[in-house]
Each structure stands twice: as C-alpha cells, then as structure tokens.
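Have a look at the structure below before the remarks.
All protein chains but one are shown in place.
The chains carry the letters A, B and C, assigned in the order they are written, with residues numbered from 1 in each.
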Amino acid sequence: MIGALLARREVGLIVMIALVALVVGLIEPRFLTAETLRIVTLAIPLILVAAMGQMMVILARHVDLSIGAILGFAAIVAGMIFRDMPQLPTIVGVLAAIACGAVLGLANGLVVTTFNLPSIIVTLGTLSLYRGLVFLVSGSRQVDPQFIPRGLISMSQTSPIFGIPWIVLIAFAIALATWAFLGYTRTGRQIYAIGSNPVAAPLRSIRVTPVTLFVFTLSGALAGVAGVMYAARFGYVNPGITGVGFEFIVIAAVVVGGVSINGGVGSVLGVTLGVIFLGMVNVALPILGVSAFWQSAIYGAVILLALVVDRTVRIRGAAALTLSRGTA
Amino acid sequence: MTALVSARGVSKSFAGVEVLRDVDLDLAAGEVHALLGENGAGKSTFARIVAGVHRPTSGTIALGGAPVDIASPVIAQSLGITLIHQEPISFPDLSVAENLVLGRSAGGPLARVPWAAMTRDARRLMDVLGVRIDVTRPMRGLSIADQQMVEIARALASDARLIIMDEPTASLTPNEVATLFTIARRLRDEGRAIVFISHRLEEVRDLCDRVTIFRDGARVETAAIGALSDAEIIRRMIGRPHQDYMHKTGVAIGGVALKITGLTRRGAFADISFDVRHGEIVGMGGLVGAGRTDVARAIFGVEPADSGTIEIDGKPATIREPSDAIALGLAFVPEDRAVAGIFRSLSVEANITAAVPGKIAPRGFIRRAVEKTLAADAVKRLRIRLASVRQPIGELSGGNQQKAILARWLMTDPSVLILDEPTRGIDIGVKAEFYDMIGDLAAQGRAILLISSELPELLALCDRVLVMSEGRLTADIPRSEATQERIMSAAVPASAGAAA
Amino acid sequence: MKRRSLLAGLAVAASLMGGAAIAQDAVSIVYIPKNTGNPYFDSLEAGFRDACASLGCEFTTAAPATAEATSQIPFITAQTQRGVDVITISPNSPDALNQVLDRARERGVLVLAVNGDLVGNETHRDAAILPVDFKKTGPGQVELLGSMIGYEGEIAILSATTDAPDQNTWIAAMLDTLANDPKYAKMKLVATVYGDDDPQKSTTEAEALLQTYPDLKGIISPTTVGVAAAAQVIQSAGKADTVKLTGLGTPNQMRPFVKDGTVSAFQLWSPYNEGVLAAHFAVGLKNGTIRNEVGATFEVPDLGTITIGENNVMNTQAELTTFDAENIDAFNF
Partner (left out) sequence: MTDASLPAPGVQNAAPARPRWQVLLVRPETGTLLLLVGAIIVAANLSPFFSDLRFILESSTYYMEFGLVALVLTLVIISGEIDLSPAAMMALSACVFASLFQAGLPIGLAMVAGVATGAALGAFNGFLVVVLQLPSIIATIGTLTLFRGLSQVLAGDRSISGFPAWFMGIDWRTVGIVPYPVIGFTLAALALAVLLGMTVWGRQIYQIGVSEIAARHAGVRVRRIKFGLFVAMGVTSALAGLLTASRLASVRYDMATGGELQMVLMVMLGGTYIFGGRGGVLGTFLAAWLLVIIATGMNVANIVVTSQLVVMGLLLIGSIIATNAIYARTQR
C-alpha cells in the first residue's frame, strides 16, 4: 500500500517535471534544448548530494538544519588548504573537507542522542555555531579563484564521459550508492526501521544510537562533498555567503521527493526526482524572466504542499489500520 | 521435568508500588505453562521480566541452571527467550518479510539484505503457520491477528527455547486460536517451553500442562492443570469464593439518563444503541479492541461518532468536544490513566480541579485558597494518600492517582459517569474502595456506565451487562442471567476471518 | 608630529561633551564595512591601516556578519559608546542608519560614508569618500565592452540587486550613453538581469542569458560577485571567444579568467586608496587642517590634490582603473 503511494509520488513528480518543461517550453521555446539539460544537471549536484544525507536523517525521524553551515565550513577548509598548502595534491583538501563535514555531523548526532533532544532545535543551534566557526577558521577571509585548483574547477565543466561534468556524475553515483545502501544493507533497512517505530527498534536488537550517529555523520560528510562541489562550481569560497539558506532548499527537495517527516517512508528515486524538479524550477524562473525573489517563496510553498500530501496519505493509512483492528 | 527457567524471589515495583512480590517459579522445557490472574495480578510483569523488558527490583533468574542477567529484550532473544506481546511490535512501513528478519539477520552493518531468500523463508514460515499473508506487503494495515501471527512466525524462525505468549488470543477468532494452539503444541513437542497468559480458562484447559496463579503480585499456586477445578482456580485468582464477591446495594432505578441510538464511527463501531438509567450501573464487557473504549470516547466527544444520536435526560445532545459533554453533566474516567487521565508533572490540586475552572477561578483568576480547600476536601473524602496537595501527582501510586481522577469528576457533580477500566493496575485493597464508591455514586442517583475486562467486576457491580464484539453490541444481559460464560461467548467473534 | 597629536587630543576632549571619552592623544577612527569576509573591504582596511601608521591615528574595524540593512546599527552605537572620534562606514542601507548616525554625530563623532553613499540621505553623514565620480563609471564600462566587440551586437547587463543604488546610477548612465552616443548605435541592450550579489543566483542568471540570447555578444556586470560568476559561466560554457565579458571586479577574483583569456579586461578603482583618503581627511578635519566645505582642497600623498565636491563628496581617482593581462599582477586585492 505504501509502496503504491510512493509509486504515485514518484509518478506524480515525473508528471510535474514534464509539465514544467512543457509549460515553460511553450512560453520560451529555447527552454527545450540540450543546453537546458546541461544547466539543470549543473544546478542539481550540490542539492542532490546533500539531499541524500538529509534524506537518511529524516528517514530516521530527525532533521539536520546545519548542513548549510557544514557545507560552508567544509568548503572554506578545502579552499584554505588549496591556498595555504598549494604543494599538497588536490585530493588532500577534498578529503579534509569531507572529514570536517563528517565530524560536524557527528557532533550533531552526539548532542541529539546523548541528551535525547529534538534534532531540529539542536541543529538550529549548530547552524549558528558552525557558521561562526567558518568565520573564525577563515579569519573572515575569502578564498579567491586563483587558489582553487584548475583540475577541481574543470570537474564542474566536463569529463571524458560525453563531456558530462564530473560533479554531475559523482552526484548521481552517490545517489546510486545511497539507493543500494538503503535498500540492500542491514544498516540501511535499520534506518527505515528506526524511523518507522523508534520505540520498538531496540526491542529488535537495532542499536539505535550508533545508527543515528552514523546517519548524522554521513549527512555531514555528504554536506562536505557538496562543499567541495561548491568550490568546484563557483570557483571561490566566501565565508559569509557559502551555503547560506542551503538547508531549506535541500529539505524542500527531500520532502517534495516523498520522504515522510515522520520517518520510515521515502525512496532515493523520489528524492532524486524532487531535486530535479526544484532544479528545473530554478532554471526556468530566470529564463521566464521571473524575478529570483520568487525562489524562496516557492520553496516554502513546496515544503508545505509536500507536508500536507504526506499527512493526507498517513491519515488514509491510519484509517485502514483502525478498520482492520479496531483500537486496541 | 528439568527446569529450563527458574525464577527465585523475583520482585518488581513501579513508582514505589510493588507489582510483583518475591516470586519463585520454574518453567520446564517441553511444557505449556499457563499464567493466570486478574489484570494487574503480576503475571504480565513476570513475563516481561523474563523477556528482559523490565528488570527485577530484586531476585534472580536462572536459565538451564546458570544464573543470567536478562538486561534487555535483545539479550533475552540471544538467550532464546521470545515474548509475543499483546500489542505486537511492528515496523509499519517495512514489509512483513523484513519484520520477520529484523534483529535476527546476521552479519556486519553493511551485510547485504538477501531479499529473495528472505521472502522465500518468510513465505515458508507463513505456510507452516497456515496463514495467508502476502509477505511483501508492508505491516501497516495488517489486522492484530495477522500481526500476532507474524510475531509467532518470528519466534519460530528464531528457534526460541522459551516462547511467552501474553494474551495472544485476546483478539483472535476461534479458527485463528485453533491454528495458534496446534502450532503451540508442536513447539512444545519439539521440546520448547511455552508460557501462555490468558483469562480464558477453557483455552488454558485445552492447551496447557501446568498452571501458575498470580494474585496481587504474588504467586499463589502452581499445579498441573488437571489438579484444579475452574471454581478453585477462580477462587485462587480472586482470593475469595465467587459468590461473596458482591457489593451492589439495592438502589431505586430512576428514569433514562443516557440514551444512545445507532451510534456509528467508521472503522471503530457500528449501530450501537443502549440506555443507562439514573441509579443504574450498566457494565460493558468484551475483548480488547472490541470497540468499547471507542464508544465511550464518542459519547464523551473525544472522538465524536459519524452518525447516531445521544440523549441526556431525554434531551438530544450535540457533543463535539469533551467540554460540551461536561457541560451536559457527563464525566469520563478514561482507560489509559497515564496518558489521558493525569497531568503527571502538575500538582495534585491542579489535577483534581482541572475539570472545574469556574469553581477555582470565578473571574478568570485562580484563587489558590479556594483551590486548596476544594482539593483537600476531595482528598479527605476519597482517602487519597499523599504528602501534600501541592505534590506532583506523578509521585502518587496508581490507585491514588486514579482516586484523584475520580475526585476530579465528582467535582463536576455529573449525572452520568463513564468509567473505563477504572480499577486496572490498582492494588486489591484500593479496588474494594472503588467498588464501594461506585456503588455509592449509583446510590446517589447517578447513571454509571462501567467498562471492564474483569468479568467478576462486571458480575459483581452491574445491574445489566452489555457486551461488544468487533464494534457491535452483541448482548444485553440482565444481572440475574449474567455469567462469565455468557459474557465471554458474546464477546468472542462468532465468525472467523472477519478481522483478518 | 607630537604637537599635532596634542592638538588632536584637545580637539577630542573638546568634541566629546557628555559621552564617555577615551583618554588618548591620537584621533581614533573605526571603519564599519558592509559585512565581514568581503575581500574588497579587506584591502580598503589596509589603506586605513597604512595611512594611520603614518598619520599616527588609532584605527580599528568592526564588521557585522551579514550585509543586511540593520546589521551595522549595534556596531555604530557600540563605537559611539567607545568614544571614537570618527566612524567611517560603508552603509548597507541608504536610510535605515539615519537615526543612529544622527545620534553618533550629536555626540561629536565625525561620520564619513566610504565607498558607498547614503543616497538621498546625505544630511546624515558629514562627508562621503567615493572611489570615482560614479557618473563616469557607466560610459567607461560601455566603452570598454564596445572596444571588445567592435561596437556592434547584442549586449546584456548582469547587476547586483534591483535596488542597489550605485549599480542603478551606473546602469542609468549606460542606458543614456547607449541611447545618445552614435558611437554605440549598433550595440543593442537586450536584457538587464539581477543576481542579487549571490553566486548561485548570479550563475543561473548568467546561464539563462547565454541561453535566452544565442546571439549575445557581450555582458557588462558592474558588481564583483556578478562578474566573477559570469566569467565562471562563460568559461564553463566554453564561449569565451563568442561572448565578451567586462565589468567591475577585484583583480584577485578575476585573475584566473584574465590569465586564461575568458576576460580580456575589466575595471575597478583602488579601494586601498579610499582607505588612505578617508584616514587623511578624517585626521585633517579633526586637527583643523582641513575644512569640510564644498570646493575646499587638500593634499594626500600619492593621491595628489583632492577637491571636496557637491554634497561633500570626494573621489580618490578621476577615471576607473582598467585591469588586463599586462597590469593585473601588479595588484593584490
């Protein structure tokens, strides 16, 4: 039954995406070109990668508002390594960034699990905390384009494979990996189980705390990856603006992708489609000449819409439940 | 017989209330062992301790002669002890097959989930049990019975040495019960120990080899099932012979106070019609999940019905919110005291006066003095034992909490009182007090609807006993004709499969 | 020198009635940039520092974390309370600061707008130090782009925010130049879009430009964030030879693109000199060596003679500096 509903959600998304393409295409024929495809695919990697992490967090009935700041932190660390230790190979900066993301994510998880606090408030706090750290470690200094390795930047521009930019390939590879992980590994299923019934999980010998910590860490690490991608795509890292407000875009993508904020329900395909959908809208707005001012309003509306849909689905589910078992 | 599990001097108390007192008990391999007792007698607590859900306050448990510390359900499982809960544990969003495997599958965190094999094994298990459930569908929406079958399947798969079934038949149809028993017997013959908790003597006789009777948290007796007659068993359960377990004082029955006609709520209950007169105590029996509580909640406006009418003292009443019901002179002591009854962290006085804001705050502003005296009076009248009325109610014992809730409703001077399992989880002594109070309340001309799963309670207190089954009213038995058997037969679903 | 600072000390004492005063013998200057972490203002601060080192004034800086309209207010109050002599500020809002600035000035603090003016609220600051005469920026940019595309073809503008006062003055001037100067008759402005000085938005807007106007020949982006984003987009799209880009950017920001030929030339001024000028003007004023009157002139080492223009505005340089492959390595900001 839920499966069917999910299918509905994914089909629905595909339809919506097609609709956007069609409508925009009618108004502005140039929209329906390979170029658009390129731009859209370029617009989504950061969101897609971070959304994979956020998705797992939400599946486990938590949420991470700090990923925007984590992204910024990871990006600035990578940038500073590129700038201050140019002799080191690029990969060092990349790994360092991902590691930083993982650590900050783990910190979120530790506070949430140790003190049994609502993750949303905790990460609201770390959102500010981590942003502050970004400024402190960087001494409020931007990392200029000249320091970002050409090799890294070119990853956002091309690759041997049909010239599809590396970051796009990597993003989808990560999505694929997440799909395999969530669907076919023990821990993956346990994440669903925890979100589906947190109280029962321990009774089924699921070690909730480690899994939760793992999920937060992974989310942080993926935000770190997104941070590196940011440096690659925009060619410089500014402590003040990097990743600001990013969390809302990602959360919007995840919930519109059909992940239930009550945990336990959601598919990688859905989230991926959700990301693509938002990416389309993003690209469509300026092409239609709509002011960028609309973006945040649209995200908000999308989040609420997704929540309401999710809610109605749940109510039907609950009704079916009571029908067949009375209320015991 | 060799003792598989032997408990020695096991005691347990919650919030200072001792619910299990110094229990010695041996469970042998290859036997089905019944635990009998009234609700709150301690049998379920004992089972939960053995299954690692609770840890004993004192006492030891040995498994195959070696003392073990069953610190958690997980450990219990690893020791081969499985508890099949009354309310089956499930992960609604996961498939049946996964629910079967979860927590048993071996391998590291990244171990691959063998979907194919998993589904195949699940199907086989289901066939063994002779139940038809699509193992690939999610648990969400499965009937209680089916969920229970899944749990039993789990136990089978995890080849447990001790399987504890806590009132597994409470919501099963006869056919399902039959299936369950065949399986239980086979498991016993395989040399496993089975603990069977039930209220239903006939089932116990049918299935079990030995029986242990609990009362007020203590083990009263363990014997071969054949050694005791039903009457003896019941006497040991309730402590005194059946007949002198009577209270009801002759009270003049007045006019109709509450009249329900055709009350229906989709998915919960349908076409419920009955009335309760002034001074009358009407009991309502039935199995867990029969819909009794839903009817009560509907009448009181907690979850209003879709259709049907409610009349109070002959006047049709529209009740959308409990506040409407209260205004009309209704009162409702809910079943789940901890959640729907008390405000755990608030003071006793605040709890007692919660339903009568008008009395403590005539002009919106609370008069502490008034509140205190009101509460103090109630405490005296109902003999609530506490340190101070300013004490958080959470610190009181269950019985005294329940008294406070009753006190809250007496403040509203209700003409109709709905009591849902009012004596659940309360020590026997306090129970007696409650029975007296209920009698007195009726004597004051109040109409009382008493929902209870304890047959003796119904038989003792009620002028009439209504019985519900699967959301419908199946019997209306006058006191003179009321027997445990009649009530039970009306409570157990007639046709099989309706629930599944 | 000593005598000067002594005078300064007196001046300070005199100027600070009531408000808590610092016992000091040097003019104390604080600079409040739009926000922290903005490389542009780093080099402006450097100008202040070096000037103060030679002039012997005390210089500190206090920056809000975000560039939103109100974020500078608590800092202005706090600095007033610290009893600084001069508050120099690059305002985040042309009007939200009026009242708090007035209060500072009531307490004898000299308030200078630097790098951006309180457009329409000039009465709320004592003077403004702007890099160049903004009237010349627009035409300068048009000419530069024109020279790149042979004064012919479709062009577009990628600006900051729809209401950024400076950018709008420049854009107005560009439109005027394009419309009235026959030299640019064949250059057709097809679109003006806004990237809100946000890399992400600027990037998408630039991409949209390239796609919506296949025949686009050139882009002017008179904002550092915009021009960098546009350069990145053109480089990614590999359209460096078909679409020319220029605008206002910092050398550090643009260096790679100039090196790899994505951008042949862009313009800006020296924020460093703004700092220097502001420091000299402030100290001179406090010491009474400079009169804050329209038409008054004074000397600043390396900058030559500075004249106070209308609205007490003064510029560090007459024309924009143009950066290209030849000279770019001479700059570091």
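One rule holds for everything that comes next: a contact is a pair of C-beta atoms (placed from the backbone, for glycine too) under 8 Å apart; a residue touches a chain by one contact, two chains touch by 3 or more.
Here the structure is a predicted model, which is why all the values come from computation and not from measurement.
The chain not shown here is in contact, across the full complex, with A, B, C.
From the set C:Y31, C:F75, C:Y184 or C:F323, the residue in touch with the chain omitted from the display is C:F75, counting the whole complex. If you put the hidden chain back, the residue from C:A46, C:A65, C:L175 or C:A240 that touches it is C:A65. Among B:A28, B:V53, B:V68 or B:M437, only B:V53 touches the chain left out of the display.
Chain C residues in contact with the hidden partner, per the touch definition given at the top, are 20, 36, 60, 62-66, 68-70, 73-75, 77-78, 81-83, 93-96, 98-99, 103, 161-163, 196.
One chain of the complex is left out; on chain B, the residues touching it are 14-16, 53-55, 72, 300, 302, 321-323, 325-326, 332, 334, 339-346, 350, 354-355, 357, 360-361, 364-366, 387, 391-392, 394-395, 408. Along chain A, the points of touch with the absent chain fall at residues 60-63, 65, 111, 115-122, 124-136, 140, 194, 198-199, 202-203, 248, 251-252, 261, 263, 291, 293-301, 303-304, 307-308, 311.
The rule is simple: only the chains that are shown with their structure count from here on.
Of the two chain pairs examined here, A-B and A-C, the one linked by more C-beta pairs in contact is A-B. Among the remaining chains, the Cα-based centre furthest from that of chain C is the centre of B.
In this view the innermost chain, defined by its CA centroid being closest to the centroid of all protein CA atoms, is A.
Centre-to-centre spacing of chain B and chain C amounts to 75 Å, using the average Cα coordinate of each chain. The distance from the centre of chain A to the centre of chain B, with each centre set as the mean of the Cα atoms, comes to 45 Å. Each chain gets one centre point, the mean of its Cα atoms, and the points for chain A and chain C are 37 Å apart.
Shown for chain C are the residues that touch two or more other chains, of which there are none. Here chain A touches chain C in the complex through residues 28, 30, 33, 35-36, 39, 42-43, 131, 135, 138, 140-142, 144-146, 150, 153, 156-157, 233-236, 238-241, 282-283, 285-287, 291-292, 295, going by the rule given at the top.
Interface residues of chain B, counted against chain A in their complex, comprise 53, 72-74, 77-78, 86-87, 89-94, 98, 102-103, 105, 107-113, 115, 137-138, 140-144, 147, 171, 266-268, 288-291, 293-294, 470-471, 499-500. Residue ranges on chain A touching chain B, taken from their complex, read 1-3, 181, 183-190, 192-193, 195-197, 200-206, 214, 264-265, 317, 319-328.
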